[in-house]
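All protein chains of the complex are present and in place, except for one that has been dropped.
Presenting chain A:
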Amino acid sequence: MMRRAGISSEARQGLTMIAPPFGYALLLLAAPLATIVAYSFFKDGYLTVIREFTLENYRAVWADPIFHRIMVRSLVVSALVTLVTVVLAFPVAYFLSFVVSPQRKSLWLFLITIPFWTSYLVRVFLWKVIMAPNGVINSAFLETGLIDSPFRMLNTVSAIVATLAHAYAPFAILPIFVALEKIDRSLLEAGRDLGETRLMTFWRVTLPLAMPGVIAAVLIVFIPTIGDYVTPTLIGGGKIPMIANMIQSQMLDQDNRPMGSALAVTAMLLVAICALVFLLLNRRFLRVRQ
């Protein structure tokens, strides 16, 4: 009865505790995000922003065929990266969880995370070195005489996909690994005892139980890759710009902040819609968890 009257002392302590980091996030994340939403409805003046409501930025963004191409390309590239990364990562996560002995697990995880922590820029650039016309792959093939002229690998969507699949590998492996670790092993034995084959047990027991991890992996790879700036610039050679390159050019090169904001907000909305649609499609698997 007393508790209903005011806020409990535990809640008060918790709120006091969370205040500094929450305040920081409010000031440096929520407020700036609200600002670009507001800016996206303002007019661009020369080197200033005119605070007058307009839908012109969005109209311009949506009417622009270049924007359409870049947006669709970003979504397709991100979806491909996500598919490739998660499909390649799943067997590794499965191996870590089901085959590796418990004492060796953290060593394997450590080995997998090391490349992720080393200079992202340098790693992306090295993929350029690997895939260049005189690069590692081509010089190896030319040397052995299998081909006469080098493959063209740079400035293609598949090169961008390969590079990003490399960069985001741990983001896919770790959530799937965590989900697999949570599976009660006796369920698998039960499946086998009831006469299922190994494959069917995997299909009907392991995979559905691992789905929350797969879903987390998909979201955690898809959302940041869509905003990647470095890989399209270096591997795409600037010829295959993605949304981040377009936002950057509006914001910095052309100094059109309202238009840049409208692009950023549109990108955010599209990403959020894709994520929500994906989550809705997976409602069945998300319910398994509870």
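Throughout what follows, contacts are C-beta pairs under 8 Å (C-beta built on N, C-alpha and C of every residue); 3 or more make two chains touch, one makes a residue touch a chain; residues count from 1.
The rule we apply is simple: contacts and distances are computed from a predicted model.
For the chain that is left out, the UniProt protein name among "ABC transporter permease", "Radical SAM protein", "Ferredoxin" or "Cysteine desulfurase NifS" is "ABC transporter permease".
The omitted chain makes contact with just one of the residues A:V61, A:L164, A:A179 or A:L219: A:L219.
Contact with the undisplayed chain is limited, among A:Y58, A:F125, A:F151 or A:F278, to A:F125.
Mapped onto chain A, the footprint of the missing chain covers residues 7, 10-15, 17-22, 24-26, 28-33, 35-36, 39, 49, 88, 91-92, 94-96, 98-99, 105-106, 108-115, 117-123, 125-127, 129-130, 132, 134-136, 139-140, 143, 166, 169-171, 174, 177-178, 181, 192, 198, 219-220, 223-224, 226-230, 234, 243-244, 247-248, 251-252, 257, 260-261, 264, 267-268, 271.
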